[in-house]
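The complex appears here without one of its protein chains, the remainder shown in place.
The letters A, B and C name the chains in turn, as written, and every chain counts its residues from 1.
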Amino acid sequence: MILVLKPDASQEDVEQLVAKLAWMDLQGIALEEEGRRTIAIVNGDDAKTDLKQFAAFPLVETILPLTQKFKLASRELRKQPTVIQIGSVEIGNGTFAVMAGPCSIESEEQIFETAAAVAKAGANILRGGAFKPRTSPYDFQGLGVLGLQYMQKAAKAHGLLSVSEVMDPQDIDTLVEHVDILQIGARNMQNFSLLKQVGKAGKPILLKRGLSATYMDFLMAAEYILQTGNPNVMLCERGIRTFETYARNTLDIAAVPILKALCHLPVIIDPSHGTGIRQMVAPMAYAAIAAGSDGIMVEVHPTPDAALSDAKQTISPLMFDEMMTKLRALGKVVDMNVL
Amino acid sequence: MILVLKPDASQEDVEQLVAKLAWMDLQGIALEEEGRRTIAIVNGDDAKTDLKQFAAFPLVETILPLTQKFKLASRELRKQPTVIQIGSVEIGNGTFAVMAGPCSIESEEQIFETAAAVAKAGANILRGGAFKPRTSPYDFQGLGVLGLQYMQKAAKAHGLLSVSEVMDPQDIDTLVEHVDILQIGARNMQNFSLLKQVGKAGKPILLKRGLSATYMDFLMAAEYILQTGNPNVMLCERGIRTFETYARNTLDIAAVPILKALCHLPVIIDPSHGTGIRQMVAPMAYAAIAAGSDGIMVEVHPTPDAALSDAKQTISPLMFDEMMTKLRALGKVVDMNVL
Amino acid sequence: MILVLKPDASQEDVEQLVAKLAWMDLQGIALEEEGRRTIAIVNGDDAKTDLKQFAAFPLVETILPLTQKFKLASRELRKQPTVIQIGSVEIGNGTFAVMAGPCSIESEEQIFETAAAVAKAGANILRGGAFKPRTSPYDFQGLGVLGLQYMQKAAKAHGLLSVSEVMDPQDIDTLVEHVDILQIGARNMQNFSLLKQVGKAGKPILLKRGLSATYMDFLMAAEYILQTGNPNVMLCERGIRTFETYARNTLDIAAVPILKALCHLPVIIDPSHGTGIRQMVAPMAYAAIAAGSDGIMVEVHPTPDAALSDAKQTISPLMFDEMMTKLRALGKVVDMNVL
Partner (left out) sequence: MILVLKPDASQEDVEQLVAKLAWMDLQGIALEEEGRRTIAIVNGDDAKTDLKQFAAFPLVETILPLTQKFKLASRELRKQPTVIQIGSVEIGNGTFAVMAGPCSIESEEQIFETAAAVAKAGANILRGGAFKPRTSPYDFQGLGVLGLQYMQKAAKAHGLLSVSEVMDPQDIDTLVEHVDILQIGARNMQNFSLLKQVGKAGKPILLKRGLSATYMDFLMAAEYILQTGNPNVMLCERGIRTFETYARNTLDIAAVPILKALCHLPVIIDPSHGTGIRQMVAPMAYAAIAAGSDGIMVEVHPTPDAALSDAKQTISPLMFDEMMTKLRALGKVVDMNVL
């Protein structure tokens, strides 16, 4: 349920109302939507709640339904799409965000070389893993803090923002120091402890969809972050596990229009993990922009075949540049501004 | 294995060679590829076959590998994409085929009205079901032959080709009389008896991917048709079953570039069954053309909500027309000619 | 909805009532349940139907709900489990049916040798494929009628019943001549044309679950057969397709108690296709009987590794014999009589 307050309601009024709700065992979250103070009631069963009790609150102007379980992510709560502003970059506002870079940060040279290439071709965000969630404990686990330091320098040198994955609540502070966007990986999408803590880090979050997550699971995971008070969450579809083994995953492009109909958050497509096949990255990026996504996240490496991880799905700077050219042409048709 | 014969090999030579192969328990299929008579050996294990025995055949010029199990569908056999010519329509040759019409043919008026609308908006093939594979025996099973007669008239009146599903070998002759393309539905993709018989009908076949079919299963089903001697097979991706229930199916857009890399057959996308949601049909059609598909198959009904089947995924003539406009604009970027 | 008629209702009364229902666009199917003539109304929407109209029928004693979509298969219609009597064998009545034999009938010797071995160890039904649904058109497609003739002789010689798959409506008559139970394979579970025709063959049907069929799909496929008037349908769980590739399929043992709660038909487990791994056949057969299944279908071959199809999942007569011994011991605990 959403209580829209009268125009003259003050911050103090809101706090008093939230306190009253708490007396009724209802959790009210204060928000401002379309210039009006509102309170979203996020627990309890709307169907069983007596509306008359809210009519007694003189400050309440309108009561709107909030039927979805993902209260704060829901389009019912917020009709306008969320726009995430990071420095001069806006995500969700008609500019197609392009996050590109290696799967793993391997060396200072590698990340600088990649940053230079992707910046030149039009990317605005540098990606790179420093803490790597590898299926095997014997595989390369990432350079850790050192990798983040390299990436921070490389991003700065080329005027890029940066994004990297956080796997452990104890690493959040370190990530916050070095990158602009914190990524939650697919395997941690339902690591609820991490979600609760990462939301409080004060940085935008890129949340990747779990390998077998439904839209509901995905949006409820976003809700965990949103309810910490952090509104800046991006959803990233990166392929789901199916019985097909030729491709690494099955990239669910329909997630773009569906998620955007259900919630107000930006939706990013990762065609690299989504297919696992280098030659399929560009076609799926084209499909992503055509379907209305707010951006892509792509693995690029100066020498893809030598990449320490995800080599098969990593594209070269040249392939990336060609892809960007075609994305710009498609962007014109679908009203997305590709740099 | 592919035996490419010398330029002066005659049809008689080919027949003699196929007979010799049969003596060796090898099945040779005679083809003409790039102006040269060739024989594809489709059984046996290439790795265990002694190549020297073929060197003894004076007519054999080159021996090429044919490693995929789908011998006749494989890109190894045929480098050039298959182009299917039906009347003045070419599928697979840079023109984006648009098959549109109701899920079920319900009445003469309904199919005429739909035909008029989709023809006007730029479709070139009329779709409509007369024999319907319904999950429940108590649901509407289609108008049968009467429906086909209506559709045949409607298609002719509006200069359209037509496509309809065949479910039973005993109905093939009836379908052949009335429609231009025979469709094998998803639930019959591995109905091998039907595949073997439909191939001999002398009409192009639209083969839909089974609900849980891998690419290999799909291509092997196509192979069943191709080995009857019918080269005119189109593959249609229509969504696979996953654990997601919000959408009816998960439309595997990546199947377009992947199947086109593996085989030489045209690939069509069905965004109606692929999503099951009216509002998602157009975005997925845009994704399809951006990813390089050779066409789409879409459910259109004059009054979608009144459709006897698949109402939720059926779009109106107006939505169809708007979609066609945007497809034309996207087609220009990706070099596909949309009528 | 189920109309239970008064004790003195005659067959003629039933026919008149079914005719009256037809006037109301309702399809009534006449049945006898617990000694009373009843009519199951299988179409229409119960929630929207005015019950008063049936009160006007003097012969109707009680009206019971029939909420499931699978009307005739439903436990709501028939509280008692269906028992299928074939010769002296009863399936579904506390005797654990054991169907065993080769994947494909390969020769007269092979099927006789297998029949002898499985009969001696306690099987009561001989299985063997004559028309084989192979993924590849180049694989062994079965011996056809000749195979059926061999199996018929072998079954008779060893006092066994027999079961074999039918793939094409045109082959039904041939199958009926030679075997006691007609099998519908997983790939044809939603081949609705075949289901409609096989039901009329007058033989019990073993219906295998499709690779990605839900319980609802499965029971609706059974409904297609039941509504032809054939009550003798067995359901066979044979593993579903999942993302796991180590095993051929994921055998859904829970389907046994779930299907038996939803419907009144016997449920058979196929641990051979269900796992695809010889060593896993026996443990899964033990799980099947422990979970309450009415029988198993198992692939046995005199020399498993030499089998022309499904070699990896086929067990030897010795393994079969050991398995039967343990099944007998487990049967005593769960009140199933294993021969």
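The rule we apply is simple: a contact is a pair of C-beta atoms (placed from the backbone, for glycine too) under 8 Å apart; a residue touches a chain by one contact, two chains touch by 3 or more.
Everything numeric here is computed off the predicted structure, so don't read it as measured data.
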item	value
Absent-chain contact - pick from C:A123, C:M284, C:V300 or C:V338	C:M284
Among C:V18, C:M216 or C:L339, the residue in touch with the chain that has been omitted	C:M216
Residue among A:Q16, A:S212, A:N230 or A:S316 touching the omitted chain	A:S212
Selected from A:T38, A:N124 or A:N191 as touching the chain missing from the view	A:N191
Positions on chain B contacted by the hidden chain, ascending	241-243, 245
Positions on chain A contacted by the hidden chain, ascending	27, 42-43, 69, 71, 133-138, 167-171, 187-188, 190-194, 196, 211-212, 216-217, 220, 223-224, 227, 241
Touch list for chain C against the chain that is not drawn	212, 214-216, 240, 242-247, 250-254, 256-258, 261, 274-275, 277, 279-280, 283-284, 286-292, 326, 329-330, 333-334
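The working rule: only the chains that are shown with their structure count from here on.
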item	value
Interchain centroid distance [CA atoms averaged], chain A/chain B, Å	38
Chain centre separation in whole Å, for chain C relative to chain B (CA means)	33
Between chain C and chain A, distance of the C-alpha-averaged centres to the nearest whole Å	49
Residue list for chain A, restricted to those that touch at least two other chains	242-243, 245
